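Structure first, then comments.
Note that one protein chain is taken out, while the other chains of the complex remain in position.
Coming up: chain A.
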């Protein structure tokens, strides 16, 4: 049976951080909003009760909270000419599959990006010129600057209750914070958490080396806090079941605790769950979006007409929905023309893995983002002259894992992986292991893109999204440079055994252990319709009532995690819709 729902002012596809942030703004402004989410309803006190501790097997091992490949997966190849093959098993992209999206199980590092990250083209051209770019690199400004976004960063942090130590407030350096950060209009809502043993050793070593360590801002609430929507959040208990788990303690900012309890009280909000949107509908001339078509759990299709369509399904599905709906021009790698699927980026990770003697790291006392970082080699915070690359990484001592199955293979070099020798090595390694992550920038490249797979289909017979990605020369150079910095600090920390790794030295794989889940771009915002899908308000250049929000809008990835930027750009777009678009529907940027 097929059916049609009553028309709404706005339909939002996906109810993670970006969808729920947008829904809260638009319903508060009086609009009638319907959200359609593929996953099931989750409510913190029932779904993640504190009377019931999580366990590692069902959580980070069997990954029960994640979007399963059987529901939807992606095909991957490193370059044109190879055959892309599906990610058949749980992979590194660890997407969300419930109301709250990945925001329910994320790790919670809560970054504002650097002013550089929003205007990389302008900065690089001014400081170095085009000769600094490796062949094929795509570099473009976002059309929105850090200063434009500052009030929205501030607002999002106050929704999330972000904990941290400010580094720069109104242009003034603050002790203990990140001296390189863009100027803030105020301190973090809640104070930074206590540090782990590894974090302390890192801080001492980095200080001796002349760097500027600071606590990574996080979603782990630092003190009791009432957020901008009047919801009460509680301090984090360092329980160590954080990334890949829901937090039942109201301590990890998520849509589920920071937004949904308020949103669900609004009579002008309707949520439809366990329905997958199949496509965005448009008028025949593709000048306006008319709504969406979805399929419910019984295989019936429904139509949700709306005056405004907002897509908030994260990078990969945002791009896939655009391609499946035939909206805007798909990127063509041969000619370099077209925009949907273009400027796809990942994250360039480098590591130092280390072991100490006779330590008690007590790794089980952790949070998803218990980390201390230096930004001395991030963005354009250092002189790249002669280095042959742009960008860098946030280099951090990361204490986010202590669960034993996940650590059973982390052993000092040469240790047996089984037998009596394994037991001895694991016993020693568990308390003596520490790691430094270089979470690196990733810039787009002509040969990295997303399109529809010609062969593999989803459960409804529709093409999967195909990822064509490998690290480019800029990634390889920056990755090695950062790896060497990680190793230097690890040695200075007094580790007896240090190993370094730069993932960009090997072909990209969706299964590399310890890799990132941060894919970005594909439906980028920008200043020029020839190189972006949407304008600076994340409004489609061709269809003024279509907004695709989230990390798909970012034409480059920073040496940070993306979510606070997703939140800030969502709030920025919401304001443009409420203050400008509703009053005068049409393009918000005229060329």
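Operating definition for what follows: contacts are C-beta pairs under 8 Å (C-beta built on N, C-alpha and C of every residue); 3 or more make two chains touch, one makes a residue touch a chain; residues count from 1.
Here is the rule we use: contacts and distances are computed from a predicted model.
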item: Protein name, per the UniProt record, of whichever chain is missing from view ("Oligopeptide transport system ATP-binding protein", "Energy-coupling factor transporter transmembrane protein EcfT", "Anaerobic sulfite reductase subunit B" or "Gluconate 2-dehydrogenase"); value: "Gluconate 2-dehydrogenase"
item: Selected residue (touches chain absent from view) among A:507, A:529 or A:585; value: A:507
item: Touching residue (missing chain; options A:145, A:174, A:204 or A:362); value: A:362
item: Sites on chain A contacted by the missing partner chain, in the whole complex; value: 1-6, 27, 40-43, 46-50, 52-57, 61-63, 68-70, 73, 76-78, 82-83, 85-91, 194-197, 200, 235, 237-240, 249, 261, 263-275, 278-279, 293, 295-303, 359-362, 364-365, 402-405, 407-408, 417-420, 422-424, 426-427, 430-431, 455-457, 459-461, 506-511
